[in-house]
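All protein chains of the complex are present and in place, except for one that has been dropped.
A and B label the chains in the order they appear, each numbered from 1.
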Amino acid sequence: MSEMPEGDSISAALLEVEDLVVDLPVEGEMRRVLHEVSLSIRPGESVGLVGESGSGKSMTARAIDRLLPLGAAVGGVIRFDGGDVMALSGTELRRFRGEVAMIFQDPRAHINPVRRIGDFMTEALRTNRNLPSAEAEHRAVDLLESVGIEDGRRRLRQYPHELSGGLLQRVMIATALLTQPRLLLADEPTTAVDVTTQAEVMAILDDLRREFRLAMLFITHNLELAAAVCDRTAVMYAGQVVEVRASSLLHDDPLHPYTAALAAARPDIGATKDRLASIPGRPLSAFEAPSDACAFAPRCSHVRDACREQRPALTELDGGLTRCLRANELRGHMGSETT
Amino acid sequence: MTEPILQVEGLRKDFGELIAVDDVTATVREGGSLAIVGESGSGKTTVAKMIVGLEGPTAGSIRACGRDRSTPARSTAERRRRGREVQIVFQDPYTSLDPRQTVERALDEVLRLHQGWDAERRRSRVLELGELVGLDGRQIRALPRALSGGQRQRVAIARALAAEPRVLILDESVAALDVSIQAQVLNLLADIRDETGISYVLISHDLAVVRQLTEETIVMWRGRVVERGPTAQVLDDPQDDYTKRLRASVPRPGWKPTRRAKAGVGEETDR
Partner (left out) sequence: MSVVAQPVEAVEAVGRRSWFALLRATGAAGVASAIVIAAATFVAALGPLLAPDSPYLGQLSFSYVGPTGGHPLGFDGQGRDLLSRLLVGARTSMLGPLAVVVICILAGTFLAVSAAWRRGAYDAFVSSGLDVLFAFPGILLAILAATVFGAGLVAASLSLAVAYTPYVARVLRGAALRERSQQYVAALEVQGASAFSICLRHLIPNMLPLIVAQATILFGYAMVDLAAISFLGLGVQPPNPDWGVMISENQSGVVQGYPLAALAAGICIVVVVVAFNILGERLYDQAQAERR
């Protein structure tokens, strides 16, 4: 399936995910957590992946980095730089993981609390690349500076508990960049930090992206944030990508009713709304999504009988992608009518 | 001029060397709503804890419903009466309910504390409260683990309302919820205010939520109030440097995040 709406040929993509299907064993039965997820990212491009809890956005990142739990069954294709990611093993897999770095929501959960920052940062370089520790440390200090930490030498000798959450997240970003990755998977990297710190972390990511021509998959539940900092945004619902859209068009010209509803449900910092346009019901988990109907149909204000009879395919529309049967006729009538 | 329903004056809290809250003064009039805005470490949650009596202030006074509550309650009766004046809903919907207790029993326990009602009357009130926050009969009989985050937060709201408080403190109560659920709960809170005339104190870092729910705002930074005023004015035309920076950090279309100074002193630890 073609997934490159804005020009360029397919071969230009750094990462291609096609019809990714993941099943996980839950209490003895296999549950589908991703339904035919398709995505592509070009070098230097940032793509937002937005969804509510259980939509499968983190699972997508884990599948890309081959970090799924044991017993997971994976279908579909993941290609990185033209090579099949699912076929990698041993040294190839390790090299791939060096090229695809990941940063997480809670840095504290991913850093050994009893080891110094320096040990943590340089471990991969010293063990995988046999770099002498003096040089590894030098590289670490350089990168700490590029994420805005000036006194890197001192920081390397500190322990994680001596650093604030925002500072630790910068350390994680610097660490992720040490192996000179080409793709960064950022899984809610700013959810646990303050708003002002979030702005700084985003600025750092933005700078680094330009500096290193880094491609980024930015996972967040915050539609406004994704739209503000990413070139394109993919919206997930119940384990499916329901819309992919240039971020600049996402707010005013969404292609899927869920995206429109999500935007309308957020309170507005600029004005008190009489009543928020809440979406009835609750977000569906991926395994609850029907295979023969639109997953969003039960909560959709534009639903028709046809929506309950088949699962819409991801189709192209105005340079974006949407998984809605009525996308064409609803266009221009979804964005504003709820606000 | 009637006395405010909630009034704190010169509130201060020290934790050892650290001054967590310093000289905070604020009032909420009956039926009004106040937002306390700030980031982690600003002292906003400590203010909330002092108002409900989970922390004792180092200095300053707290008055609610015309009665002082700066010092710990001296009797069971007074403790419960304070419970009927100010209630709180916390952030985390997952630890805010006893995992062994059904919704029904959790609400009933609170009713038993405050009202001398018989089982029949309490039962019907439990159903009423469930209806008020949009929980059906089956959800009322369920254990917390069978409920979603949004449903649990509704239960926490219902439990707070069971005491029929005059003031409800919402300590980041909608922050952990999914956007679509957050909207439901915010609408619910607005309905409850219309129905009961309750006053809200919203502790939040989310300026859009603050705009939606409150009339007055104070902005806290490192324990102090740096700006105060009507919510619309504070958000649309911030005066203090910190408020301006906070406002500028909110992502919006066309937003370009900018790096401030290099990370430096004062950011070493969380404490």
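FYI, a contact is a pair of C-beta atoms (placed from the backbone, for glycine too) under 8 Å apart; a residue touches a chain by one contact, two chains touch by 3 or more.
Remember, it's a predicted structure, so these values are computed and weren't measured experimentally.
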Checklist entry - Hey, which of B:L18, B:L54 or B:A119 is the one touching the hidden chain? => result B:L54
Checklist entry - Pick from B:V110, B:L129, B:A190 or B:V250: which residue touches the chain that isn't shown? => result B:V110
Checklist entry - Which is it among B:I88, B:A208 or B:V250 that touches the chain not included here? => result B:I88
Item to check | Which of A:P25, A:P132 or A:G281 contacts the chain that the document leaves out | outcome: A:G281
Checklist entry - For the full complex, which residue in B:V24, B:L129 or B:A160 touches the chain that was left out? => result B:A160
Checklist outcome for this item: Touch rule applied to chain B and the missing chain gives residues 52-54, 73, 76, 79-84, 86-88, 90-92, 95-101, 109-110, 113-114, 136, 138-139, 141-143, 145-148, 151, 156, 159-160, 163
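As a convention for this text, only the chains that are shown with their structure count from here on.
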Checklist entry - Mind pulling up the chain B residues that touch chain A in the complex? => result 39-40, 148-151, 178-184, 186-187, 190, 205, 207-209, 211-213, 231-232, 235-236, 245-246, 248-255, 257-260, 262-264, 267-270
Item to check | In the complex with chain B, residue positions of chain A that touch it | outcome: 52-53, 148-150, 161-167, 170, 194-200, 202-204, 206-207, 221-225, 227-229, 248, 251, 261-262, 265-273, 275-280, 282-283, 299
